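One structure is given below, represented as C-alpha cells, and several questions about it will come after.
Heads up, one of the protein chains got dropped from this complex, but the rest are sitting where they should.
After this line comes chain A, so read on.
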Amino acid sequence: MKRFKAFVKKEFLHIFRDSRTMLILVAMPMVQILIFGFVISSEIKNASIAILDKSKDELTQEATQKLLSSGYFRLDKYLKSEQELETAFKRDRVKMTIVFEPGFAKHFYSDKTANVQLITDASDANTARILSNYASMILRDFQQSHNATIPNGNSLINTEVRMFYNENLDGVYMSVPGIMAMILMLVSAMMTSISITKEKEFGSMEVLLISPLKPFQIIIGKVTPYIFMALINTLSILAMGYWVFHVPIKGSLFLLLFEATLFTILALSLGIFISTVAKNQMVAMFMSMFALMLPTILLSGFIFPIENMPFPLRMISNIIPPRWFIIVVKKIMLKGAGIAYVWKETLILMGFIVLFVGLSIKKFKVRVE
C-alpha cells in the first residue's frame, strides 16, 4: 500500500510539474465548453426566413413588417403554397418559414384566435429553438399592441411551432453531454496512454518493472490521478453547463457522477490498452487522436445525429463507447431518467471496461521486448 501511495504521489507530481499537462487538464475543458456553447447558442441576426401568407390581409402584412423590422430576420421569399416548403428549406436554406392561416384577420377579430405556424429547420436544433422563440415573442408583442387599439381587445395569436427534420429537437443541449464525453476521453485515455508510454520511452519503465511493484500497481497507480482530474472536469463542465448555458440537470446528480466515473474508467482502460500497444508517446498520441477522439466527435452522435448516418456508420457507432455514455447523460440530465432507464447502457459501458481491462492485462508485459 505504501508502495502504491508513493507511486500515486509521483504521478501527481508529474502532472503538477508539467505546465502543458496542467493546461490540457484544467484550461482546455473550460475553453472547449465555452467555445462549443457560444458557437452553438450565439445571438442570431438576419436569419433568412420564408413567409407563406394564406390570408394576405392587412393584419398579416403588418405582422410580417413587424417581424422583418426586428432585425433578427431577413425575408428570403414569399411562398405560394405548402409544396414549396421543402425546397425553401433544402435549396434556399431558409431557417424558418412563417405560415399564416387563411382568413387570419377575420379569425383574430371575430373568433378571437388566429393561428400562425412557425416551421423551423431543426437539424440545427439550437438555431431553430432561438428563432422560434424570437418570432413567438414578436408575435405576442404584436398581439398585445393590437388588442390595445380595439375596445375589449382580448384576441389571441396562437403560435404553433413545428420542427422539420428533428421533431424532438434532439441536440439543443447535445453539446454538454458530448463535450463531457470528449473531455473525459481526452483526459483519461490520451493522457494515461501518453504518460505510460513516456515511461517506456525514457527507459524508466525498465526500472519500474525490475522493482517489486506489481503490474496492476503500476497501472492503477498511473490511472488514479486521472480519475480525480476527470471527476473535477466533470463537475466543472456540469457547473458551466448549468450556470452559463442553463442546461438542466433533471435527474440525480449522484447517478450522473457515477456514470461519468464509469465512463472515465472505460476511457482509462482504453488508454492503458493503447499504451500496451504503442511504442512511444508519438504513436500513443496519434492512436488516441484517430482511434478515440475522431470517433467520439464524429460517430458518437455528438455533432452528427446517428439517425442520419448511412447504415454501415450507424453499425460502427454501436461500438463507439462515448455513444452510449452520451445517451446516458442525455437521459439523466435532460429527461431526468433514473437507473431503471439507463441500466442497459450502463451494462454496455461495463462490458467495454471488462473487455479493455482484460485485453490490457493480457498485453501488459512484465518484461521488455
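Just so it is clear, a contact is a pair of C-beta atoms (placed from the backbone, for glycine too) under 8 Å apart; a residue touches a chain by one contact, two chains touch by 3 or more; residues count from 1.
As a working rule, contacts and distances are computed from a predicted model.
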Which of "Thioredoxin", "RNA polymerase subunit sigma-70", "ABC transporter ATP-binding protein" or "NADH-quinone oxidoreductase subunit M" matches, in UniProt, the chain that is not displayed: "ABC transporter ATP-binding protein"
Options A:M28, A:L85, A:L156 or A:L209, residue touching the unrepresented chain: A:L209
Interface residues of chain A (partner: the chain not displayed): 2-3, 5-7, 9-10, 13-14, 17-18, 202-204, 206-213, 366-368
